[in-house]
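Written out below as C-alpha cells is the structure these notes cover.
The complex appears here minus one protein chain, its other protein chains still in place.
As written, the chains take the letters A, B and C, and residue 1 is the first residue of each chain.
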Amino acid sequence: MSGSTYGNIFKITTWGESHGKGLGVVIDGCPAGIFLNEEDIQADMDRRKPGVNKYGTKRQEGDKVEIMSGVFEGKTTGTPISLVIFNQDQRSKDYSNICDVFRPGHADYGFEAKYCFRDYRGGGRSSGRETSARVAAGAVARKLLKELGIDINAYTMAIGNVKAENIDMTERFNNPLYMPDKAAAEKASALLDEAIKNCDSIGGIVECKVTGLPAGIGEPVFDKLDSSLAKAIMSIGATKGIEFGDGFIAAESCGSYNNDNFYMSDGIIKKETNHSGGVLGGFSDGADLVFRAAFKPTPSIAQPQKTVNNKGEDIEISIKGRHDPIVVPRAVVVVEAMTALTITDLILMNMSARIDSIKKFYS
Amino acid sequence: MSGSTYGNIFKITTWGESHGKGLGVVIDGCPAGIFLNEEDIQADMDRRKPGVNKYGTKRQEGDKVEIMSGVFEGKTTGTPISLVIFNQDQRSKDYSNICDVFRPGHADYGFEAKYCFRDYRGGGRSSGRETSARVAAGAVARKLLKELGIDINAYTMAIGNVKAENIDMTERFNNPLYMPDKAAAEKASALLDEAIKNCDSIGGIVECKVTGLPAGIGEPVFDKLDSSLAKAIMSIGATKGIEFGDGFIAAESCGSYNNDNFYMSDGIIKKETNHSGGVLGGFSDGADLVFRAAFKPTPSIAQPQKTVNNKGEDIEISIKGRHDPIVVPRAVVVVEAMTALTITDLILMNMSARIDSIKKFYS
Amino acid sequence: MSGSTYGNIFKITTWGESHGKGLGVVIDGCPAGIFLNEEDIQADMDRRKPGVNKYGTKRQEGDKVEIMSGVFEGKTTGTPISLVIFNQDQRSKDYSNICDVFRPGHADYGFEAKYCFRDYRGGGRSSGRETSARVAAGAVARKLLKELGIDINAYTMAIGNVKAENIDMTERFNNPLYMPDKAAAEKASALLDEAIKNCDSIGGIVECKVTGLPAGIGEPVFDKLDSSLAKAIMSIGATKGIEFGDGFIAAESCGSYNNDNFYMSDGIIKKETNHSGGVLGGFSDGADLVFRAAFKPTPSIAQPQKTVNNKGEDIEISIKGRHDPIVVPRAVVVVEAMTALTITDLILMNMSARIDSIKKFYS
Partner (left out) sequence: MSGSTYGNIFKITTWGESHGKGLGVVIDGCPAGIFLNEEDIQADMDRRKPGVNKYGTKRQEGDKVEIMSGVFEGKTTGTPISLVIFNQDQRSKDYSNICDVFRPGHADYGFEAKYCFRDYRGGGRSSGRETSARVAAGAVARKLLKELGIDINAYTMAIGNVKAENIDMTERFNNPLYMPDKAAAEKASALLDEAIKNCDSIGGIVECKVTGLPAGIGEPVFDKLDSSLAKAIMSIGATKGIEFGDGFIAAESCGSYNNDNFYMSDGIIKKETNHSGGVLGGFSDGADLVFRAAFKPTPSIAQPQKTVNNKGEDIEISIKGRHDPIVVPRAVVVVEAMTALTITDLILMNMSARIDSIKKFYS
C-alpha cells in the first residue's frame, strides 16, 4: 500500500491507524516563510473533531495536533513539516466480535483479500479517523492559499432527501450539520433523529466552492484541475460520486444552454453563467470553482446484518458502539482540506508554465 | 504542462495536437511476453474513429496506429512501446475566425491564461482527437487484462433525457450510439436529429462495467480503486461527473439499504446486492465494478454565441465545420481505455502487497 | 524542498531537524507480514549512534526509535510504518556565533540562497543527524531483503591515505572504525588522533557489498541498479563520489581485461572475474554487487577559518563544540541503509516484468 503520498510539489504522506499510538502527516515541499503555528491547524481539527454535536461519535479524542518539524521562529522553513496527533485513548478494547468478520459496507474484506491480515481495531487505516491527518495538512495548504487570496468553503447540500434550497451562507455555522439553510437543517435533524431511532444511518451531499482562483490552473491532459480534484475527493472514505458545475444535469442539457458565454467587465473576462463550475478543458476558467460530492450512509449500523467471517461462514452481526449516523457534517472540513491540498499543488506546478516568468524569477 | 504522463508501474505518456504531424503514446512498464500486433490496437481505434456514423464528425482521419518500438517477434519485450498515429490530413486551413477567440465551453481561455499563447488549430491539445492516443494505449492494457480474465465494457446509458432502461447487452453493437436498449437508441437518434437541425448539441451518460476483477485491488488511502478511476475518467474531455454503484442515489439512502450483505456461495464470498459498485474502502470487493460518467454537450455548436477575443473585445461567433452533436458514443471506448490503464496499473502495484508472495516469486 | 521522499513502491519520507522535537520517517509500501519490532530497528540505530567511540561526537542522543503505526501483533500490516526518534536533548543553546554565518563546507549558504531563512540550530535539516531516519527505514528494508537471502555489508576501506589492504571481514567489528584490516585500523587511528590534535578532520572511503542479489534487478534506462544506487548514496551528506566494480580504474583499462567472461558452474551462470561490480547495462549480473563511496572530511573544524556572514561581511570563525573528526565510520550503516532501500524498491518493481509471472500470481 504505497498510496499514502499525495501531490507532486506540495506533497503529503499520511500514516496512522485509528487505535495505534497516533496519526500524522508529513508535508514536503511547503514553501518557506509562511507564518504557521499549532493554533492555525487546530482550528480546522476542531471542526472535524467527533463529539461536537449529537450526530458525531461520542469519543472525546482531543485531536490535538503537534508540529514536530519544519517550523522555526514561527515560520515554515521549506523543510518537511511533520504533524502528529497522538491518540489519547488507547485502552485495550474488546474487538472479538469484529476481528474475524467482514462488516458490510466496510473495507474489511478488501484488506483481508489483499494482505491476508489486518489491524481490525476500529477499522485500522480505513477508519474515518484517518482523515484527521488530511485536515491537519489541509490547514497548512489553506494558509498558503489565503496569502494568494484563494478561499475554500464547503457545506452540506443535502442529507438524505432533504436539500438546502434557500442558501444563506452565514447560516451554515449556526447548525451542527453545516447546512446553509435553516429550515432544511431542521428537517434534516428530524430525519437523523429518526435514523438513530431506527438504528440506521443516512447519506448526504457536500458542496464546495473555491473563490479567487486565477484562470489557467490545472495541468492537462491527465492532471487537470477537475480530474485531480476528483481523485482527491473520491479518496475520502464513503464518497460515491463527484460532479462539477451542472454535473450530471449537464448530461441532459443542450450545448446552447450549457456553454457559458464570456463577456468583458471592466477589462476583465467574465462568464454570464457558470454551468462549467469554473473548469473548462481541465483549466480553471476564472469563475468560482463549484463541485459536489456524494457520501454514502455510515456503514456501521446497530441493526443486525447478515455477513460472513474469515473462516467462510455465514453469520449475523450488529455493530455496537458509538457511530455517527451520518458522515457528511464531519466530511465538510475534509473536503475543504483535500481541495486545498490539490489546488496548492497545481498552483505551484503552474509557476513553470512560461519561459518569460522563469526568466523574471531568475533575473 | 507536465500532466501528460499517467500511471505508476504501467505508465503512459501521450503527445500530439489535432492538426500537427500526428499523435502518439509511449507505454512504459508493459510486461514482456504479451502477444501484440497493430491489428489488436486498431480494433479499438476503429471504434473511436469519427465518421463511422452520422453522429460522428465527417473527417476521414484514418487513425492508423503504428507500433514503433517495444515489440519483437510478435511479443512485447518489456521495453517502452511507442505508438504513433500520423495525421493524414494536414492541409493548411483557415483558422482566422477562431485563432484569437475564446470559444464558449472550450479550453481556449485556459490555454491563453496559462501560456499567453496557443496552438489554435482544431483545439490543439484539447481536441477530442487527443483521446486516440489513450485508446491506443488502452488496447494494450486490455490485452494484458484479458490474460487475467478481466473484461471491461462501457456503453451509452443516456443521451439527453433518454435513458437505456430495458438493458440488452448484445444490442449495444447494433446501433451507432452503443446503447444497450433498442427502443431507447431510436428515441435518442430522434433527439440527436432534432439537435442537429437546431445547430445544437446534447450531453449523455456512459456506464462502464468491469468483470473478473479480484478483491483487494486498490492502494489506500489516496490511490484507491475508485479515486484512481475518478481521476482517469474525469481527465477525459467533456466529463462533468462520475459516480460508483448507487452513486448520488446513495446520498439519499439509509445504511440498512445501502450496505451489501456478504454471503458464502460454494466457498466463495459474494454479495447479495451491489450498491457499492464493486468498491469498498478503496479496494475492489469481488463484485462487478460499475460506474457512470456524465458528459456535457459538445461545446462546438453552429448557433451564434456571444464571447470575447484575446484583445478583450465582446464579439459573436458561430463555429462552422463538422462537429459531433454528441461526444458520448465515441467516448465509450475512451472510458474503457482509461479504465483498463488504471486497473492494469493497480493490478501490478498489488503484486508486492505481501511478503509471502514476494518470497514465492524470488524462490 | 519536496525532495524528502525516496522510492517508488517501497517509499520513504523523512522529516526532522537536528535540534527540533525529533526526527522520523514514514515507510509506505512495505509489504504485509514481515515480523518487525523496535529492537530490529534499534540495532542499526545503535551502530550509527554518535558517542560510541572517541571518534564520534560526544552527545549522548539516545536515538531511541519508536514504531508509531503500521505494525500489528508483531507484523507489518501493509499500511504506512511511521518511525519517530524523539530528540532528548532540546536544551536551548547559544547559536549566536553561527546563526548568521555561512560555515565553509556546509549547506548554510545554499539554504539562505534558496529560502532567505534557515533553522541554524545544529545545521537543521543538513545535520548528520538527518541520516538517523534513513537508518531506521533501512533496517526495515533489510529485514525484507533478509527474507529473500539478500545481505548488505559496508565497511571502511580507507581513512585519509590509509587503506584497508589485507581484508579480514570479521575484523571490521573489532575496531571502532569498521575497518576490515587490523593493521590499517591502527594506522588510521593514529592519523585521526593527529587530526584531532590539529583541530582538523579527515575524509575516507566506504565500500559496500551486496550478496544474494538475483540477476536482472534494475529498470533501464534511467532507473538502473547503479544509477539508482548512485543517487541514493550521493544523497548522503559529505559524499563526493561513487564507483562500481573497477570504477575509475575501468577508465584506464582495455576491454579485453575489463570484460568479465561468463561460464557455467553446476548449471548456474557465473563470471570468472567481477570488474563490473555486479552490474551490467543497469541490471544486476548475478555476481556480488560492489561499490565504493568517497566521503569528504567533516567540514566543522575548530581551526579558525575565513568566511562571510549574511550581512555580506568578511569574517573569521572557529567552530567550537564536539564534532566527529571523520564521518566515515558512522556513514557505514547509512550506506547500508540507502542500499537496502534502493534494492528493496527495485526488487519489488521487478515483479511485474513478465506476463507469465503476473498470470501465476493472479491464478
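Quick notes
Operating definition for what follows: a residue touches a chain if its C-beta (ideal position, glycine included) is under 8 Å from a C-beta of that chain, and two chains touch if they have at least 3 such contacts.
Please read these numbers as outputs of a predicted model, since none were measured by experiment.
Listed here are the chain A residues that touch the chain not shown: 8-10, 29, 31-34, 76, 78-79, 144, 147-148, 214, 347-349, 351-359, 361-362. Residues of chain C that touch the chain left out of the display are 1-6, 14, 102, 104-116, 125-126, 130, 158, 160-161, 195, 198, 200-205, 214-224, 226-228, 230-235, 237, 239-248, 250-256, 258-264, 267, 269, 272, 276-277, 280-286, 294-301, 303, 305-308, 312-314, 349-350, 353-354, 356. Looking at chain B, the residues touching the absent chain are 1-5, 8-11, 13-17, 20-24, 26, 28-29, 32-33, 66-70, 72, 75, 77-82, 84, 114-119, 121, 124-125.
Rule of thumb we're sticking to: only the chains that are shown with their structure count from here on.
Averaging Cα coordinates per chain places chain A and chain C 38 Å apart.
The centroid of the Cα atoms in chain B and the matching centroid in chain C are 44 Å apart.
Our note on geometry: chain A versus chain B, Cα centroid distance of 26 Å, whole angstroms. Contact with two or more other chains is made by residues 8-10, 29, 32-33, 78-79 of chain C.
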